[in-house]
Each structure stands twice: as C-alpha cells, then as structure tokens.
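Right after this comes chain A.
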Amino acid sequence: MAENLASGATGLHAWLLVTSALFSVGVYGLLTRRNAVGILLSLELCLNAAAVQFVVFNAVRAPARVDGAVMALFVVAVAAAEVVVAMAIFVLLYSRRRTVDVTDLTGDGPGHAGGAP
Partner candidate 1 sequence: MGWASAMVVLPLATAFAVLAVPAARAAWIRWVALAGTGAHLVVSGLATAAYWQAASPDADFARTATAGKLYLVERHAWFPSLGIEYLVGVDGVSMAMVLLTSLVIFCGVLASWQVRDRAKEFFALLLLLVTGVFGVFVSFDLFLFFVFYEIAVLPMYLLIGIWGTGRKEMAAMKLTLMLMVGSALILVGFLALWWAAGGRTFDLTQLARFHYDPALQHWVFPVVFLGFGVLGALYPFHTWSPDGHASAPTAVSMLHAGVLMKLGGYGALRIGVYLLPEGARDWGLFFMALTTINILYGAFGAIRQTDLKYFTAYSSVSHCGFVLFGVASLNLLGAKGAVLQMVSHGVMTALFFALIGMVYGRTHTRMIPELGGLARTMPWLATCFYIGGMASLGLPGLSGFVAEAHVFLGGFFGNPFAPVAWTRALTVVATLSVVVTAVYVLRGLGAAFQGPVRDPEHLRLGDATLTERLSTGLLVAALVVAGVLPGLLIDLVEPPLFAVVNRLHALPGGP
Partner candidate 2 sequence: MSAEALRTALFWLFAALSLALAWSVVGNRRLLRAAAALMGVLGCSAGFYALLGFGFLAGVQVLVYVGGIVVLLVFLVMLTRTQALLEDEPTPWRHNVGVVAALAFFATNLWALAGLPDAPVVGPALGGDTRAIGRALLDVGATGYVLPFELVSVLLLAALVGGIAVARKVDPASQSAEADHG
C-alpha cells in the first residue's frame, strides 16, 4: 500500500481507503445528526460509499464483467425507494408534530416539542 501511495498509483488500497473513509464519515453523521433529514443525508453517504466500493471491486476483480456496477444501480434504486418512503413519513411527521428532530420524537402523544396544545 505504502509504495503505491508513494508512487502516486491509485491501487486498490487507495480506493478502498477513500470509500471506507466516506462510509465512516456517514456513520458519524448517522449517529450524531438530530434532524431526521440529516440522518437520511448521512445514510445516503454510506450507501454511496458502498456502491462505489462495489464498482471498485468490480473493476479490480472482474474487469470483464459488470456485477458491481449492477449492484451500484440497485443501490441507487433502493436509495430512491428509501427516500420516497422517508419523505412521506417525514412530511406526515412534520405535519403532526411540527418537528423532525429525532430526539424529540420518542414517546407517544402528539409531540413534546411543539404539538402540545
């Protein structure tokens, strides 16, 4: 790994290092964001990092095939589906509770933050 980095060649390690870093950043966001939409954004980051990794492995291990790329496509599709559902939920949630701050969403009832009459 070290010699590749030194030589400036972009080997597998470099690629994976980058995607792992992206994913880790996503994990950080996933755990620290308080806004539901923010969490969703972080999740997209993770998904994307995973998709890129798929493609990298595809390019390295089976350059003549497209399995990793197909996976990346699926990831996009799943992300789309996820965003659609999340959007519906969050919009509804917002209309009920006037907040999408997940730390305010525990417990039942019409909302602790702003929904109480």
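The candidate set was assembled so that all candidates are chains of the complex that A comes from, given by their letters.
To be clear about the criterion, a residue touches a chain if its C-beta (ideal position, glycine included) is under 8 Å from a C-beta of that chain, and two chains touch if they have at least 3 such contacts; residues count from 1.
Computed from a predicted structure; not experimentally measured.
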- With chain A shown on its own, which candidate in 1 or 2 touches it within the complex? 2
- Message: List the residues on chain A that touch candidate 2 in their complex, please.
- Response: 1, 4, 8-18, 20-38, 40-42, 44-45, 48, 51-52, 55-56, 58-60, 63-67, 69-70, 72-74, 76-92, 94-96, 100-101, 110, 115, 117
